[in-house]
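Working notes, structure below.
With one protein chain withheld, the remaining protein chains of the complex are depicted in position.
Showing subunit A:
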Amino acid sequence: MTRLAALMAALAALLFLASLAVGASDIPVLHGLAALVTGSDPLAATIMRDIRLPRALLGLGIGFSLGLGGAALQGFLRNPLAEPGLVGVSGAAALGAVAVFYTGLSAFGGFTVQLGALAGAAGAVVFLIGLAGRRSSPMTLVLAGVALTSLTGALTALALNLSPNPFASYEIIFWLLGSLKDRALGDAALALPLMAAGWALLFACASALDALTLGDDTARSLGVNLPRTATMLVAGVALSAGAGVAVAGTIGFVGLVVPHLLRPFTDERPSSLLLASGFGGAALLLAADIAVRLLTTGRELNVGVLTALIGAPFFLWLVMSNRRVMA
């Protein structure tokens, strides 16, 4: 682990504890953790288990997925604008969830919405690999992803347009904004194993991403199997980011900003950015999720709104200040 990655991991761990400590009821974090383990204080234990722990775990997992996925995609596409949303996986997962809301299947409860989103993400993988996986250049993947994002966006808009009742539209819109609020431990249990599988696939691409720094031809002459790398990458992003969308809706800008922010502190090899960017993403999302709980706006902001609200101007500032270096 590089020093940067260790620093980000420590920051994420700290914010994870802070996330467990912040909430409507006043429970000291150590007392809450003790209650969780020993069951000494049933009320505190319930609050920790059912409200704060799922939220903190999902913040950690989703943030890590977004940061890692962004760093891996930027390395693969050699484009600093890439993020998990770019390849269309998030859009397809969101469409899958929206389809469940729209058809009223969500009334069955359980994990119907989450499963709908996962089905959407899986569909995106099949589409992307079918279209761009074989004999692919990274450019084909970008174009296929952009096409998929537009198409799923249009279909989501269509679902809103034709929505049978205002309540369904409201549910869809609220869900699309992205939030970690009111998730159950079952959500984390569903999402985290899928995410971990996705992370493993993305980390397995590390050397190929380094080789791609010298262009497609040199990378291939260094032994990189481009179609296989593209397949692993798409599957890895779909598993990790798709699972995140399935349980929390779409959360933007984390995957774009974090690799950007951390890259200058690495030796610029894509592989050195992966772990640091994962923990950095976790830290950023946990911090944003703590912030929405502390901000007293009458009603809690969705964390996806906050990340976009802060992320977009911040990204612009980053691009402006790096303009001379990047040109």
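Structure notes:
Here is the rule we use: contacts are C-beta pairs under 8 Å (C-beta built on N, C-alpha and C of every residue); 3 or more make two chains touch, one makes a residue touch a chain; residues count from 1.
Operating definition for what follows: contacts and distances are computed from a predicted model.
Remark: of the listed names "Peptide/nickel transport system ATP-binding protein", "Membrane protein insertase YidC", "ABC transporter" or "Pyridine nucleotide-disulphide oxidoreductase", the one matching the undisplayed chain in UniProt is "ABC transporter". For the options A:L214, A:L295 or A:L316, the residue in contact with the chain missing from this view is A:L214.
Check A:P42, A:G109, A:P166 or A:G223 against the missing chain and you find that the one touching it is A:G223.
The residue from A:S65, A:T149, A:S163 or A:S271 that touches the chain not shown here is A:S271. Mapped onto subunit A, contacts with the missing chain fall at residues 2, 78, 206-207, 210-215, 217-218, 220-225, 263, 267-272, 325.
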